[in-house]
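Only a single protein chain was left out; the remaining protein chains are all shown in position.
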Amino acid sequence: MVLEIRNVSKTYPGAAQPALSDVSISVPAGQFLVILGPSGAGKSSLMRCINRLVEPTSGQVFFENKPIMGDLRAIRRQFGMVFQQFNLVKRLSVLTNVLSGRLGYRSVARSLFYSFPESDKQIAAECLARVNMEHKAFQRADTLSGGEQQRVAIARALAQQPKVILADEPVASLDPKIARQVLGYLRQVAKELGITVLCNLHQVDYAREFAERIVGMSRGRVVFDGLAAQLNEEVLNRIYYATAEEQAA
Amino acid sequence: MAVGVSAPGIDLLEDLRARKRWRLHHIALAGAIVAFLAWCADGVNLRPGEVAGALPAIGEYFARMWPPKWEFSEVLWKPALETLYIALWGNVIALFIGLPLGLCAAGNVVRSRLVRNTAKAILNLLRSISELIWAVFFVAAVGLGPFPGALALGVNFGGILGRLYAEALENIDPGPVEALAATGASRLQIIAYAMLPQALPQFVTYNLYWFEVGVRSATVLGMVGAGGIGFELVTTIRLFEWRETGVVLLLILAMVTVIDLASTYIRGRIYGS
Partner (left out) sequence: MTVAGVLAAEAQRRREGFRRALLWSTGALALLWFTAAQIGLNPAALVRGVPFMLDFFGRMFPPDLAHLALLRDATVETVQIAVWGTLIAIVLSIPLALLGARNTTPHALVFHATRMFLNALRSINELVFALIFVAAVGLGPFAGVLAIALHATGMLAKFCAEEVEGVDRGPIEAMRATGAGRLQVILFGIVPQVVPAFVSYSVYRFDVSIRAATILGLVGAGGLGFSLIKTMKLFLYHQTATCILVIFVLVAVSDWLCARIRARIL
């Protein structure tokens, strides 16, 4: 197991309900796992508990059989993250954005001068080529369309040479044709490089199309864990429509 | 209010009428404001008669400046350029003072409340004291001339710009900041790659604008011996050489207008790209 989430719970300060309740998931290496659920289900919180952008209230996350703690920098660079809003630095070029994925490996002093070693530039250019964006390497990030920006964001995550990619609603802002293209890139590249992918989605049809395995979440709990083929009416009800009382049953 | 079924139009009219009626507290508020203004006016000797008398007096003094004594401009070039240099160096010094303090004062850059509040307090102190007072201080410390003028401008504007930089930094999009944190970048790297690039256009705008303001401020620093055209200006007024004063004022006007145009052009180039 490359990733083991054990009994993770999270309650935000001042919140009435916990965002996550006793979530346990084991992820084998190389899997494309989709976490499916409505907004507010806790998908984003779960993802951020993995790379410690958010601290879980209780429970532990194990990466390659070691608990995640201590030097966050060294851990985070093994997790690439892709966001719904792309989160590229708009004024910087596409290439610089991808290069910034290497920052976790570089000493602070040299990187402050925007200077990267040749090896990093090689990696960045290759990652851009994998998502077919190398022809726009020198354009400013905000001149690109949504789908293109997300592909660059994927390249940035790839530049980290991560073991795991965490994709938090990567296509929620994109229209269907572009969304499928982006998810396609994500799946293909992960397969080629053997990267494990955890992908938060709320769209059922994308989940069916792209996932090997689906974990359904609702109100901070795991309510389903199985193959895409097992996603039937009853399961979807549990995820999307059941009330809290029905779920507790 | 009518109970039960009633035509909506009638309720609306009643509502409008109710709004238009002058409430007691509105009248009291208006009265208080008028009283306040009257008290202020009394304090500054502002009386209608005075104002009516003042305008012709002022007009007469401006009339004495015409025609301007153009020959006087010969001795004005050096001080005029000096004024520009003071404004330039004033802004450079302001950048060196304002940028580090501004970074320390920004809520998303520095975690420590103590550091932030200290930086904000220093910035506030620097900006509250007028540059003219700083100039008097620096003239006493380093002697007469444009150098203390630049220092004074630098210190005062450093406080102003520092606060503006901090605000610009706090208003950036937090998304890229989170993204870079997720890649394992260190705090300093995040500041350099996600925060500063976003805030940079604002920084440039502020610096251009305050350079303009700096030129206008630098024109009076000479009054306290801190260089620039202010000295000539004050001297001509004190010696009642109004036609020479006119030339100085026109020169200042010309300088500021040119800077204004140049600044608009530069801003156009930056935002056009």
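A and B label the chains in the order they appear, each numbered from 1.
FYI, a residue touches a chain if its C-beta (ideal position, glycine included) is under 8 Å from a C-beta of that chain, and two chains touch if they have at least 3 such contacts.
None of these values were measured; they are calculated from a predicted model.
**Q** Can you list the shown chains that the absent chain is in touch with?
**A** If we consider the entire complex, the absent chain touches A, B.
**Q** Write down which of B:94, B:132 or B:190 is the residue touching the left-out chain.
**A** Residue touching the chain left out of view: B:132.
**Q** Pick from B:27, B:142, B:200 or B:262: which residue touches the chain that isn't shown?
**A** Here the residue in touch with the unshown chain is B:142.
**Q** Looking at B:37, B:75, B:200 or B:262, which makes contact with the chain not pictured?
**A** B:37
**Q** So one chain is hidden, and I want to know which residue out of B:12, B:253 or B:270 touches that hidden chain in the complete assembly.
**A** B:253
**Q** In the full complex, which bits of subunit A touch the chain not displayed? Write them out.
**A** Given the touch definition above, subunit A has residues 95, 118, 121-122, 125-126, 128-129, 134-135, 137-138 touching the missing chain.
**Q** Which residue numbers on subunit B touch the omitted chain?
**A** 36-37, 39-41, 43-46, 50, 53-54, 57-58, 60-62, 81-82, 85-86, 88-89, 92, 124-125, 127-130, 132-133, 136-138, 140-143, 145-147, 149-151, 216-217, 219-220, 223-224, 227, 233-234, 237, 240, 245, 249, 252-253, 255-257, 260
The rule is short, and it goes like this: only the chains that are shown with their structure count from here on.
**Q** Counting only Cα atoms for the centres, state how far subunit A is from subunit B in Å.
**A** Whole-Å distance between the two chain centres: 46.
**Q** Residue numbers of subunit A touching subunit B in their complex, please.
**A** 51, 53, 72-81, 83, 85-92, 100-101, 103-106, 108, 111-112, 114, 153, 156-157, 160, 166
**Q** Residue numbers of subunit B touching subunit A in their complex, please.
**A** 173, 175-176, 178-186, 188-189, 192-194, 197-198, 200-201
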